[in-house]
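Encoded as structure tokens, the structure appears first; notes follow it.
Of the protein chains in this complex, all but one are displayed in their positions.
Should a chain be cited, it is by its letter among A and B, assigned in written order, with residues numbered from 1 in that chain.
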Amino acid sequence: MRVAVGRDADIVTARQLGRELAAKAGFVGSDLTLIATAISEVARNIVSYADHGEIRLGLAERNGLRGLLVVAEDHGPGIIDIDQAMQDGFSTGKSLGLGLPGARRLMDEFEIASEPGKGTTVTMRKWCR
Amino acid sequence: MPVPILKQGSVLIASIQAALTDHDLLQLRDELAEKVGRFRSRGVIIDVTALDVMDSFATRTLRGIAATARLRGAQTVVVGVQPEVAIAIVQLGLTLQGVPTALDLEEGLDLLRRSMARDLPS
Partner (left out) sequence: MPFRMTEFAPSDIERRLEFVNLGSDDRTRIAAVQRDVLDHLDEHVAAFFDHLARFEEARGLTGRAELIEEARRLKREHLVAMVSGTYGREYIEQRFRLGQVYSRAALEVSIFMGAFHTLMASVGRRIMARYPKDPLAGFEHFTSLKKVAFFDIAIIVDAMMADREQTIRQQQEAIRELSTPTLQVRDQLLILPIIGVLDTQRAKQLTESLLRAIRSHRARVVVMDITGVATVDSKVANHLIQTVEAAALMGASVIVTGVSADVAQSLVTLGIDLGRITTLGDLQGGLEEAERILGYSVVRTTAIDAA
């Protein structure tokens, strides 16, 4: 499932689809909201910094565990210092702050690859318990 | 989709209906700022019962709305945060610090009344 993300309305679309797919994967209760929120964060990132990109959603499976896979990809400016981005001003909420540290807190697995000038890809997974 | 804002005496009540886009939230912020000034409101209640997701942007914006309202002499109370949303906000590491919260509209109005009564010069 792919969602093109370019305007702020797409953020809502992406997270609602994510919630639906997560429900199919077997997630219940607050996990659904956590997933929708994490998607909202990375989708917003795309809109704010890369102008447009794509969110791909899919079911994941490993060792009998079921879960959700979320990939957020853009071809925007990229992140120069990933370590800094992952901790910069997020909790204080003062700076604009990338939504990445927050998304990481909500998901079980979180990988980020970025190349300045080329773009950024965030891969996240959450497993059903 | 604009958020309806009701005026109940010196309190403005904004009831968020459905999934808000960033644009809608910012529009709400501007409208509330304008109305607080125009009506010289003493209190603002933002009802987020219908919000199924409150991410960092929403939380930041709500804090911003409260700050702006305070500058214009109004106390803001956020009501209706749903259990799952509360959990997500806390896990994100965010906070609505500085903004009082209450369970629902009724509790929110109660809270405002009590705090406005305290603020009245004796």
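Methods note: a contact is a pair of C-beta atoms (placed from the backbone, for glycine too) under 8 Å apart; a residue touches a chain by one contact, two chains touch by 3 or more.
All values reported here derive from a predicted model rather than from experimental measurement.
> From the list B:74, B:96 or B:109, which touches the chain that is not on show?
Missing-chain contact among the listed residues: B:96.
> Taking the entire complex into account, which one of A:2, A:62 or A:129 touches the absent chain?
Hidden-chain contact among the options goes to A:129.
> Given the full complex, what residues of chain B touch the hidden partner chain?
79, 81-87, 89-91, 95-96, 101-104, 107-108, 111
> Residue by residue, what part of chain A touches the chain that was omitted?
24, 26, 29-30, 59, 129
One rule holds in what follows: only the chains that are shown with their structure count from here on.
> Over in the complex, which chain A residues touch chain B? Could you list them?
These residues of chain A touch chain B: 7-9, 11-12, 15-16, 19, 29-30, 32-34, 36-37, 40-41, 44, 47, 90-91, 93, 97, 99, 101-102, 105-106.
> For chain B, which residues count as touching chain A in their complex?
19-23, 52-57, 59-60, 63, 83-85, 87-88, 91-95
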